[in-house]
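With one protein chain removed, the remaining protein chains of the complex are shown where they sit.
This part shows chain A:
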């Protein structure tokens, strides 16, 4: 869809676009190009010598047990965050949709965690799960569970998953509730008249109608778990204990910023870029379909 009536002029529109294009070129395109270029080079830490090494950095990254560990962690973490955040949000949205009285009040009380920064969410959950000052952490230890997320990798992973999912439930809740409220009442009444019980009604009528929303949210949640949870991990566990909560993004940061291994960091960046392009394309292909729903 394009406009039929437009203004004349060549210079003005270019001037209007200039700020955005300048920022994009200097801070996005140039660094991205640099990342690709550096991923093909081997450089000593002082930047004195560099040589072209082709795909050597990529081979090194893909065969690095720590990178594969981070890949596995990312998979477990992302899938768990998405599943937990989507499951809880759907449950709450279905209940809020039923309780028509007060639905808006519940909405207000459930959406605010969206505004809490991931790192702050991490800190809030630390206050609950700290082994010696946290309410739940202490209770677990008193009950005989050896709870210390700073020593136990599995527990650390569990904690970063819970803190990350907590924040994302609000977002999913808003979309699920909107999706539920847009289902025509007549469809539900028809199903009820046909004798379908509530549970069956949900799985055979409501859930299929919600599936476009659910799929869209799944992609958004995976993107969130991938990229926006750096703060949770950095504030809570720092990737540890050991490397138990080190995700792909966290490893790029550690290798590039702390270890100054530029070639390896750049190669990891390029691999992540490919991943983002893929996810973005899935997201946009899907958005087309969502509009028709």
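What we mean here is this: a contact is a pair of C-beta atoms (placed from the backbone, for glycine too) under 8 Å apart; a residue touches a chain by one contact, two chains touch by 3 or more; residues count from 1.
To be clear about the criterion, contacts and distances are computed from a predicted model.
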The complex's invisible chain, by UniProt name, from "NADH-quinone oxidoreductase subunit H", "sn-glycerol-3-phosphate transport system permease protein UgpE", "Rod shape-determining protein MreD" or "ABC transporter ATP-binding protein": "sn-glycerol-3-phosphate transport system permease protein UgpE"
Option from A:41, A:174, A:196 or A:209 whose C-beta touches the chain left out: A:174
Listed residues A:40, A:122 or A:225, member touching the removed chain: A:122
On chain A, residues whose C-beta touches the chain left out of the figure: 1-7, 9-10, 12-14, 16-17, 19-21, 23-35, 38, 88, 91-92, 95-96, 98-99, 101-102, 106-128, 130, 132-135, 138, 150, 166, 169, 171, 174-175, 178, 198, 216, 220, 227, 230-231, 234-236, 238, 249, 252-253, 256-257, 262, 265-266, 269, 272-273, 276-277, 280, 287, 290-291
